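Note sheet for the following structure.
For this view, one protein chain was removed and the others were kept in their places.
In this document, chain identifiers A and B correspond to the written order of the chains, with residue numbering beginning at 1 in each.
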Amino acid sequence: MVARNSGTRLSSSLVLNWLLIFVPVAIGLEFFRPEAHTYIFIAACLSIVPLAGWLGHATEHIAHHAGEGIGGLLNATFGNAAELIIALAALQKGLYGVVKASLTGSLIGNILLVFGASALAGGFRYKAQRFNSTASSAQAVLLTLAAIGLVMPAAFHYLQSPAKASLDSSLGLDISIVLLLAYAAHLVFSVHTHKALFRGKPAPPGEEQETPWSLRKAVLILAAATTLIAWISEILVGSVQQAATAFGMSEIFVGVIVVAIIGNAAEHSTAVIAAVKDRMDLSFGIAVGSSLQIALFVAPVLVILSHFIGPRPMDLAFSPAEVLAIFVSVLITGQVAADGETNWLEGVQLLATYLILAMVFYFLPDVAAQ
Amino acid sequence: MVARNSGTRLSSSLVLNWLLIFVPVAIGLEFFRPEAHTYIFIAACLSIVPLAGWLGHATEHIAHHAGEGIGGLLNATFGNAAELIIALAALQKGLYGVVKASLTGSLIGNILLVFGASALAGGFRYKAQRFNSTASSAQAVLLTLAAIGLVMPAAFHYLQSPAKASLDSSLGLDISIVLLLAYAAHLVFSVHTHKALFRGKPAPPGEEQETPWSLRKAVLILAAATTLIAWISEILVGSVQQAATAFGMSEIFVGVIVVAIIGNAAEHSTAVIAAVKDRMDLSFGIAVGSSLQIALFVAPVLVILSHFIGPRPMDLAFSPAEVLAIFVSVLITGQVAADGETNWLEGVQLLATYLILAMVFYFLPDVAAQ
Partner (left out) sequence: MVARNSGTRLSSSLVLNWLLIFVPVAIGLEFFRPEAHTYIFIAACLSIVPLAGWLGHATEHIAHHAGEGIGGLLNATFGNAAELIIALAALQKGLYGVVKASLTGSLIGNILLVFGASALAGGFRYKAQRFNSTASSAQAVLLTLAAIGLVMPAAFHYLQSPAKASLDSSLGLDISIVLLLAYAAHLVFSVHTHKALFRGKPAPPGEEQETPWSLRKAVLILAAATTLIAWISEILVGSVQQAATAFGMSEIFVGVIVVAIIGNAAEHSTAVIAAVKDRMDLSFGIAVGSSLQIALFVAPVLVILSHFIGPRPMDLAFSPAEVLAIFVSVLITGQVAADGETNWLEGVQLLATYLILAMVFYFLPDVAAQ
């Protein structure tokens, strides 16, 4: 999350703290009822929601101590740590289909579902909500670049005949490096050369600002949350296949839709609350920033790591349905963002697009997906 | 037609009233020379032009009596009634290829041909013509959503292997419902929450305003026009296959290009006249509003009705050429609309796009189309 202002964040996700009860439930089930895959899956999903929230806060508080430059960097780098950890667990087991599905899901979920819901919720109170169009336009272009970077390897895969896995993985690695460099350039742009654009409106004076944690407290909480998420992710990934079968859903649907909704719940609530307070800059920044991070940071890092920890190198060749979903989402988001203004109808349009894509993934048989 | 102002409309299409002579000609030929398919087809085409115009006026006058809210709704719902009736006639016979071709043709014809001709005609008199960019941007995004909704089922169809017709038709039905809901949201937006955006410029004072018809007259004319159109459509659809063969054209070309030009002639002349009077808001509203109606209302309604009146459920899987045509049209229209301004060159560009698409459909053999 490229959070510009963390005041709203904590208050909103404390609401989700009661879900922490599912942390021991998930771990307990895994030990004592390892065959109850469906329950384990549900408990693991629910317990990740508040943990991801705490991980995010801890990162922000450490960022606060580190000063603005490094702080922004930390924030931008560890904001999607939960998604990264879940994906790493799947990567180690060689479940590359699940990894890519959850990347796709996070990407489209953040821009369509999170931003759509924000625009809708904000639109109920305000006729039109404006946000800085230079910043949003830069982010929209970056999103297009990310989509091109993620879509090209798949295109390449289907253009070669017969496809050679070695070429796929070389191209995937090279493109990953370009995407990481583009992400680095974006960080320099947003925390250094053009940071004024990304400041957004100041928080309204009435809103209580929480006191910053001590560095020690923040580091301890970061360590604890990371450890727990890593543990739960291991459990989650182990149960996803059987749970999907039990629900009558394909694995790709669970990855693209279910896991992605869970993993982004914290961002989701923060973005919606920001929108209701007419702080669309923050809301757009959370949604699009998160998607950018997934595409330009998490995905390339996973590709590179797969050369070391995976059973074989992971390429970036998404399935055609995923390619289409990414492309379509980026296209409509770019159009919505172009005028630097949202209203409730645009929220509905983004949500409708999400719904249509979810339906396609629901009906799509697994064979076509991997 | 989401007409914002009906003053211009009647005066323009009265010009086409002499074409009413073809109503008895078409019916007469069908009875006395049933084998003269080509003449029947031409007469039926020409007679639908003025009838569609009268259907439109009647709807507007009823809308006038019903008050602004319901009026807008009626207008928006029955504006493309002629297209809907023609499509229903084809639907009943199970000619799903023709139905989809005429939907595609109406969609791309309205935004490329009608709006392109308007921008060109207006551009001869004015250096640049502006229109409200918030309203047009909302409509452009909706058009993208519509394109996504119409394109996804085809993508899904080709992504499954082997394709299952039952999945196609379930997905088509579900997406139809989402599109209808998006259309309903758009109606609420344009006739209720943000109606000010859609008001356009007032008609210039010099222009004579016609006196509203009585409700009784309007209802009678509506009934008469509807009955005649239904009858002629039956005749038209019965002759389309043989006429296409006689012209040496493919059935899909006749559906996409010929039928669509005929069916939208009334909108066409109104939109061009509005543009020449520098009322680009009205012109854009007619062209894009009509396309939206086709995509978000007529197409879904046909899919749903096919479950009741068709020989088998119709899916939404357009042919690849149609998908490409829809996509490309929406893309370039979105770009033209983005800056809320047109000039004659943009008109030429839209018309050139239409011409290129028409050529592709002309050369494309029928096998590839269905």
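By our rule, a contact is a pair of C-beta atoms (placed from the backbone, for glycine too) under 8 Å apart; a residue touches a chain by one contact, two chains touch by 3 or more.
Keep in mind that what you see is a predicted model, and the values were worked out from it rather than measured.
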Residue in contact with the excluded chain [from A:21, A:165, A:185 or A:223]: A:185
Sole contact to the chain not displayed, among A:33, A:194 or A:217: A:194
Touching residues (missing chain, whole complex) on subunit B: 127-128, 320-321, 324, 328, 331-332, 335-336, 338-339, 341, 343-346, 348-349, 352-353, 355-357, 359-360, 363-365, 367-368
In subunit A, positions touching the absent partner: 133-134, 137-138, 140-142, 144-145, 148-149, 152, 155-156, 159-161, 167, 170-171, 174-175, 178-179, 181-182, 185-186, 189, 193-194, 334, 338
